[in-house]
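Of the protein chains in this complex, all but one are displayed in their positions.
Then we have chain A:
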Amino acid sequence: MIDHILTLLIAIPFLGAIAVAAFPDNQTGTPRLIALVTLSLEILATVAMFALFVQDQPGFQLSEKVDWITLPIGSLGIVSIDYAIAVDGISFPLILLAVVVLFVGLISSWNIQKRTKAYFSLYLLLTGSIIGCFLAQDFFLFYLFFEFMLLPMYFLIGLWGGPRREYAALKFFIYTFFGSLLILIAMIALYLSAIDPVETARAIGLLQLEDLPAQDIILQVQQWMADGRIAPEQLVHTFRFEYLADTGNYIPGSLLNALSGFYILDIPVRLLAFWFLFIGFAVKLPVVPVHTWLPDAHVEAPTPLSVVLAGILLKIGGYGFIRIVDGFFPFEAQYSTVPLAILGMISIVYGGFNALGQSDLKKMIAYSSVSHMGFVLLGIAAFTAEGINGAIYQMVSHGVLSAMLFLLAGVVYDRTHDRMINHYRGLITVMPRYTILTGIAFFASLGLPGFSGFVGELFTLMGAFQSDNMHVLIPALSTLGIVLAAAYFLWTYQRMFFGSFWYKDESQSHLLTDLNTREISLLLPLAFLALLLGILPGLLFDITGPTVEAWIEGLK
């Protein structure tokens, strides 16, 4: 079982989803209990993975690979789709984050009363797809999980959401589907252009089936292909990340071979594919101007879904950007540093200004997410070790903090079904513990040193400064984001919590009671996590550092 720990990690939630769906009992209690057991098992599996993972070792670990589909299609070579999963220093922290956030989301779903069976089975489907996304090493597999994630999300927002849930769910769906389409097109182009040198070596008999591939054989296959010595029928096309990232594997004269020099509308095809992939993931991240689904989705989503959405789903955009966009098109990425960084800067500043203008608490937090994820884009665009490390760090940090923020927003919404900031005043009098925890979350999010937000912002900005491809003015202007963060968080804090107690609807004000034990037990660990990561950032950088270093060296 230890050999297949990663498969287990994907399988547990899916099996749990089936168990929930198959369980005949339609009572409210059972599905959530099964879900809890499932996610507890998932945590155990994650702990096992943690124990097996070697931190100092760059590159992929715990790899598993099974040939899934191999299909010769005549003169077009051989289709090869693998079930390949592995974990490295880039995906590892995000998987840890995913498990934590999903667990928190589950606990905060505890009070769901409506159609619990469907809810929890969808929730577990979502869990499995998210984990699958981070583990997949084959583009096809990744895409399956990536797409599959949409479904539970769509229904979870559309069925359990707020008053405008259908609109929000549809908007979410259309946006992400549009992004997926672009990814799909680029994926197919990639597939047609690249080969799997190992399988090809086997197909032409250079390598025996049972032999392990050696580096010189791969180089030989690549050389032969470049010389045109391999017949097209024998070329094994692939979706595997590791082969797509190597320019030597691109078939001469194919669409995406760097030397073919194809243009569409005077734009190099490779650059076009890069931008297609980028936009696809930019929708998820989200990057201004394709971010407008986010505030709507957050406002309408039930609290646990907001937590998952901000805590994890956005990170898949960032992860895909690092792994796929930068991984397959490193030169295009460095060529496009300036526009990407400017988009990041715009996200930071524009998101910040919009957050300042919101009167809905959840919308304010949603726009702050846009702003904070802008730092991720800025760090990735920089294409430096500090920038990428900082971006991963910022994703984890934002995952923890946004989960906390949405839980906090859920607290008042649970009590009064009212999210308007101006409808509350002086909550500190009736909800002192809530006030303190909100204060911690707000200050941590606005980048107070000692909490994780500061480190993430510091290193994405530092990475951006270190980048030789962009002007220092871009990160310098991005620091406006930290001013705005202070402004919108503190202003909200001041309006809702201080002064004398007042609630718009006096007959309802007795509902505003302080945090209960369940809420505190969710929020305190998250606050502690943000503090721990802020004081000992090495915990995370030790995991990401070696991999990112090796990864960047390999791409430059």
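Note that in this section a residue touches a chain if its C-beta (ideal position, glycine included) is under 8 Å from a C-beta of that chain, and two chains touch if they have at least 3 such contacts; residues count from 1.
As a working rule, contacts and distances are computed from a predicted model.
From the set "Thiamine pyrophosphate enzyme TPP-binding domain-containing protein", "NADH-quinone oxidoreductase subunit L", "Succinate dehydrogenase / fumarate reductase iron-sulfur subunit" or "Putative DNA modification/repair radical SAM protein", the protein name that UniProt assigns to the chain left out of the figure is "NADH-quinone oxidoreductase subunit L".
Touch with the chain that is not drawn comes from one residue among A:141, A:256, A:269 or A:385, which is A:385.
Within the complete assembly, A:350 is the residue of A:160, A:250, A:350 or A:503 that touches the hidden chain. The chain omitted from view is touched by exactly one of A:37, A:188 or A:264, namely A:188. The residue touching the chain not shown here, chosen from A:155, A:224, A:262 or A:331, is A:155.
In the full complex, chain A touches the hidden chain at residues 21, 73, 76, 118, 121-122, 147-148, 151, 155, 171, 174-175, 184, 188-189, 191-192, 288-289, 292, 350, 353-354, 356-358, 385-386, 389-390, 426, 428-429, 443, 447-450, 454, 458-459, 461-462, 465-466, 472, 475-476, 479-480, 482-484, 486-487, 490-491, 493-494, 497-500, 536-538, 541-542, 545, 548-549, 552.
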